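A single protein chain has been removed from this complex, and every other one stays in its place.
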Amino acid sequence: MSIDRKIVTKNAYRITKIRNKTALRVRVPGGHLEAKYFQIIQEVAEKFGDGTVHLTTRQGFECPGIDFDRIPEINKMIRPLIESLGLDVDYGDGGYPAAGTRNISACIGNRVCPYANDDTTRIANSLEKAVYPHDFHFKIAVTGCPNDCIKAHMQDFGIICLTEPQYESKRCITCEACVDNCKKKVTGALSVKDYNIERDIEKCIGCGECILKCPAGAWTRSEEKYYRMVIMGRTGKKNPRLAMPFIKWATEEEITQIIKNTYGFVERYIDTSLPKEHIGYIVDRMGYQVFKMKVCRKGGLYHARNFFTGRSTGCAH
Amino acid sequence: MSIDRKIVTKNAYRITKIRNKTALRVRVPGGHLEAKYFQIIQEVAEKFGDGTVHLTTRQGFECPGIDFDRIPEINKMIRPLIESLGLDVDYGDGGYPAAGTRNISACIGNRVCPYANDDTTRIANSLEKAVYPHDFHFKIAVTGCPNDCIKAHMQDFGIICLTEPQYESKRCITCEACVDNCKKKVTGALSVKDYNIERDIEKCIGCGECILKCPAGAWTRSEEKYYRMVIMGRTGKKNPRLAMPFIKWATEEEITQIIKNTYGFVERYIDTSLPKEHIGYIVDRMGYQVFKMKVCRKGGLYHARNFFTGRSTGCAH
Amino acid sequence: MGYALTKQQLNEYLKALGRQYLLVGPIREKAKGTFSDTDKIVYGVFEAFEDLVLEEKAFYSPKEFLMPIRETLFHFLDGQIVEPKIDTKPILIFARPCDLNGIRRLDTIFLKNGDIKDSYYERRRNLVKYVMIECTEGFDTCFCVSMGSGTYKDYEAAIRFDGNQTLLDVVDSTLVTEGLSQVIRKDFVPEYIKENKVKVVIPPIDKVNNSIFEHPIWKEYTRRCIACGRCNTSCITCSCFTMQDVEMSDDGLLGERRRVWASCHIKGYTDMAGGHGFRKQNGERMRFKTMHKINDYHKRFGENMCVGCGRCDDVCPEYISFSKCINKLSEIIKEESHE
Amino acid sequence: MGYALTKQQLNEYLKALGRQYLLVGPIREKAKGTFSDTDKIVYGVFEAFEDLVLEEKAFYSPKEFLMPIRETLFHFLDGQIVEPKIDTKPILIFARPCDLNGIRRLDTIFLKNGDIKDSYYERRRNLVKYVMIECTEGFDTCFCVSMGSGTYKDYEAAIRFDGNQTLLDVVDSTLVTEGLSQVIRKDFVPEYIKENKVKVVIPPIDKVNNSIFEHPIWKEYTRRCIACGRCNTSCITCSCFTMQDVEMSDDGLLGERRRVWASCHIKGYTDMAGGHGFRKQNGERMRFKTMHKINDYHKRFGENMCVGCGRCDDVCPEYISFSKCINKLSEIIKEESHE
Amino acid sequence: MNNPYMPRPYTLISTQKETEIDTTFVFEAKDRFIGGQFMQLSIPGVGEAPISISDFDEDSLTMTIRKVGRVTDRLFAMKPGETLHMRGPYGNGFKQEWFRDHDMVVIAGGTGLAPVKNTIDAFVSNPESIKSLQMIVGFKSPKDVLFKQTLNQWQEKVPMIITVDQGDDTWPNEVGLIPSHIKNLDLTNVANKTVIVVGPPMMMKFTTLELLRLGFAEENIWVSFERKMSCGIGKCGHCKIDETYVCLEGPVFNYTKAKTLLD
Partner (left out) sequence: MNNPYMPRPYTLISTQKETEIDTTFVFEAKDRFIGGQFMQLSIPGVGEAPISISDFDEDSLTMTIRKVGRVTDRLFAMKPGETLHMRGPYGNGFKQEWFRDHDMVVIAGGTGLAPVKNTIDAFVSNPESIKSLQMIVGFKSPKDVLFKQTLNQWQEKVPMIITVDQGDDTWPNEVGLIPSHIKNLDLTNVANKTVIVVGPPMMMKFTTLELLRLGFAEENIWVSFERKMSCGIGKCGHCKIDETYVCLEGPVFNYTKAKTLLD
């Protein structure tokens, strides 16, 4: 058995515990797909694999127990699925590029979830277009609201969809449902003053729960959609950590630009002596300030409002 | 349209953004299933839903766009899948209990992944048997190694499978692959002394990478399998946080007992005036020491070794 | 007087009416729905036919044009108490029979309950005229037929939007604009809905007694109802309100008193100064509302308060159906009567 | 002398041999595999037939019984230098022809390279005898036939495990135990494998010149090889070692010198005191090993070092195939010769 | 606009502290009142509160008020001579004709004494209007006793049980909950006696139960309800119980009606 491990793993197949057996991994950007493609996964698993499928935490399918030499056949078979997912980046029947930047995952988002502030799958797909194919070890996830079901706080880039609640006092009946809920479930950003609701914009995390709770339509959604980006969260053996706030009330364009700029940053600063240096460690090594300057300057973001101060002090806003 | 929302959502169907449309949620404990059941999911999605499926981050399928009144039909249709997943807790054709305690998720584990120290799906299934059905809001996940792909650090109970590396100096060629790797990727628990490798057991996180890296079989796995449990991690709007270490080098029996004891703890201390108080907030409210005493005393775990000191000082080991 | 208008004529007519009246009807508020990327259908001011949304039921009723959610009763200025003025431009509300019947219930409460008329309601009421939108199909949750509120005769005008043609029956001569003289005259008698998908049976008033208070059905609603009050705020007939006094300057000399909608489901509705309150259980609140809508009001005024618009069903986040509740109650009372 | 043994007789025979010899063969170490819940097949001491694993290839070769991974050369005690004693119980290694041929390569290096014999190797070598396990099928990655190492004649005994019957050819009379007299005599001439799934073509020695050093093929291995050294540690013919001196007491009076396996793939293999080293690129190391196994050694000793056991293929975490490498090289050299 | 919500100014004449938290306020007033009716006390920018009328005459209006919220907080800060606003009176009140020639029992608990004070005064001042009068007045503790002077005056003229739930060393009267004292009343011809019961909800509930147990007739029992009220004129809905608006048909109800008013 001879395979080029690096090529194989880059092409969506993994090294498994069992010698000479691989597993097909199909990433599903944003986690949403047409049910008709289930047939293909099933067929791959049953015809080439061990008849089982694992649903990965990054929202992919993994079909284990596959012989390496069946890869070309499988690549042909999964082509319609790959195309439908928009993953086909000039690979033809050669599968599709994987590894490196991980599947951009997303909670179910506002196609289904009442809490979601945006169509997370759409955003995941659009970020996919912006960053793939790429070898750098990045993890990106999009979550529809600060409840963060996708665990954006454990990603290099966690994107949290926000709305900026709009209050119309003349529709408010001061039932305080929004206030109570915000205190209980959110950050306590709301308070009552003279029967009106006051929103502390420093505390408000843009989850939109107040809108959901309002029985009279006093709270509505902002026309613009906003995003909070948290960065450099990670699991891992070395030092798992929660992502830190980076920018709040950003636009989709801005977050996309920051991520794209980060690829440039990595390209410049990555330590190639290491097998695949993870962006988090590069930022640790270079320092947060350098990172921030580099990724924000390009595209004119450096002077953007709404940046968090970050881990060190004295950072320009 | 009249449905009993609480019954419906407890029975694996959710309230969606679209009025009168629900989504079927099938949790897959441990994330691993037989491919043949893909057919059922596909059929549900295409016949009753909108033809799409979302793969959830907790490793379930979600089929949106379903009319509430098709629930009984769907329950009948998914029965074989539910049974095969071991979810059928006396519900017959009535679907299966969901919500409350969330799907016990797991990385792909040692059925496939070379890094995994145990069969995470098996553990997830066995924990499922131990805790389901349960209404309390718990999140449990099992990850095969401290790399924590499943993001155990964002769960109420994150179980990290460990092995205690066994060093046989007479097989060691002092290539230092283990040492270099541990320094680079793990915690730097290994060092060379007199051409032997010394393992700092305080630093060692039991990931087993040294075993994987050793070309001469000097490092092997311990006969016993061990688990590290991290607790009270969470995402969420209020204050997301990384799980804290709770017990290390525990046995499967011990971690199961701790989780079971915690259900007892919640039963006693939950604030029922809130909609569904999350275990993390109960622990915050009662204090870590109380929690630890309560969940460890039962089953004789209180004096167990290997507890972490926890967030406050002066805690008995 | 009947007319058949083309689309263009309709919009010209609306334009002409708009000079005289504030036109109010069901319109779409883009992306202002509770959930992201959803719209909200509400009653609002419109200009052209295209603004109207007829294929979906409005989330809220048109009642806010008669009793605003918040209405200032007085302005206070250093001892002076001043009634605020309101826009006196007449309002023309385009609404279906159910809502028009609902507004009649509001009239009853505000103008006929007790000896004293509510002057704030009255002054707005006097500004309003109604164009009845013909409704023969209803929506999924409507049960106006059961409530006898699918018909309405006291309209100032009635209108049928029928593909490219709009039929108009004008009763109030002030609604006959100059432009209408150019329009084909065509007799139009509006039709009414004959059957809803949802039917309710109202328990006979003489059969309802206090024993129903103890029935476990209300416990079920205690479990299900979350007391959010959407059923009240969306209801065309809910008329409760609470006073709010606000001091607008630090010296307390400037202030206002207003009334805002109240909801018998929402906490605090019965709480007195000192803290004592009644109906702590959500099921008790459900019972209170239910009895009010189909029993108490009827005892007082000879007809049911509920007009079967079904909005409470549409808006309940817990998918509680009021029509189902009525029918369950009927069944219970029927069974108890037989015992 | 040939014998046909039943299973029971075989185990009795092994028991009898075990009194005289340390029996070494391929055995299973339960759950000691690199990956969790996997076993590792290694050469180790066994007692009964059931201990032997014949259906899988051992991860490591039996060479460690001739050259331990770590072998103490001297103990030091306050100026005294002491050779450690070793267990002098003879060892009987049950192994296949490839490995036995491999051990012959070790003999060559340790006993015939240069004028000086390696006494540590020699004293162990003198303790060892071989029972050749007949091997006619091989495993997926074997290419012994191409290497001419599928046959071996210098065994002390040969054995065929054939269902319930075991055939034995005993050459060395010390292996004829008393018990064997009870066993049916049956002539047994071991068969040898005729064809492997994998075939390699060794480039003719006279065609290989230094130009191959510059070929891009090695760059490919620089990209692929991670220099872990598993191909060396698992190889039956890799014999390199490095000295390690250890002071075992703080005063430096107690200590030892040992040699441990070295690997030409692993960092530091060529590093001199002062830091200078050679072959920094992993591809250069692959080249060095490849040339050693199929060219350099051959030039020196007239046969290839590699015996085609295929373990290097089995153990490479990057799935680099040595047989494929040889064949690629052959192709390259063939092409270059034609040019 | 004939605005029923428009409050009118009233001048505070005097105050009389009754307990730590209750004070009696006397306002200049020429309106006509009935005991048991209520006024909407109305402080611009602060709010309105329904307050029972405890006493009145041609020129004045007396209300004994407990300090329990924003509006009463402001009221308690006022000094004689200052003006505040009110609208009302609202409700039916205790109509004297209901009780003419009756054997009267008045049972009042705590602040419940206020709405019935004027009625008792009328009984005491015009003993001829009724057949007989006896009273039970109860408070939580000695320090909660209202109208001490008036009680003393009444006590001189009328059989009267004054009780506190919890006494102290100085307390000269009865101890115990009101219902436990009912049996100590003169219960001759009990079925024809008429009772007025006013007090907190629980006190009214157990008192009426005890009265019925002892043989009082339902139609001879009168109670006064306290409810949240925003308008006082049958619009706001808060005080509605079943088909009944407390502000319109109450707050005083005969027990035959009151017993059907379930919350």
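Labels A, B, C, D and E are assigned to the chains in the order they are written; within every chain, residues are numbered from 1.
We take it that a contact is a pair of C-beta atoms (placed from the backbone, for glycine too) under 8 Å apart; a residue touches a chain by one contact, two chains touch by 3 or more.
None of the values given here were measured: they were computed from a predicted structure.
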Open item on the list: Among the chains you can see, which ones touch the chain that has been omitted?
Closed with: D
Task: Selected residue (touches chain absent from view) among D:Ser239, D:Asn282 or D:Ser321 - done: D:Ser239
Task: Residue touching the undisplayed chain, where the options are D:Ile27, D:Cys264 or D:Met286 - done: D:Cys264
Task: Options D:Gly2, D:Gly179, D:Gly255 or D:Pro317, residue touching the unrepresented chain - done: D:Gly255
TODO: For chain D, enumerate the residues touching the unshown chain of the complex.
DONE: 73-74, 76, 81, 83, 109-110, 113-114, 116-121, 123, 210, 213, 239-248, 252, 254-257, 259, 262, 264, 269-279, 284, 288, 291-292, 295-297, 299-300
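FYI, only the chains that are shown with their structure count from here on.
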Task: Shared chain contacts [chain B and chain E, defined touch] - done: C
Task: Chains in simultaneous contact with chain D and chain E - done: none
Task: More contacts between chains, B-C or C-E - done: C-E
Open item on the list: Farthest chain from chain D, going by mean C-alpha coordinates, please.
Closed with: E
Open item on the list: Looking only at residue numbers at the chain A/chain B interface, is the share used by both copies over half or under half? Answer same or different.
Closed with: same
Task: Euclidean distance of C-alpha centroids - chain A vs chain C, Å - done: 44
- [ ] Any chance you could list the residues of chain D touching two or more other chains?
- [x] 35-36
- [ ] Pull out all the chain pairs that touch, please.
- [x] A-B, A-C, A-D, B-C, B-D, C-E
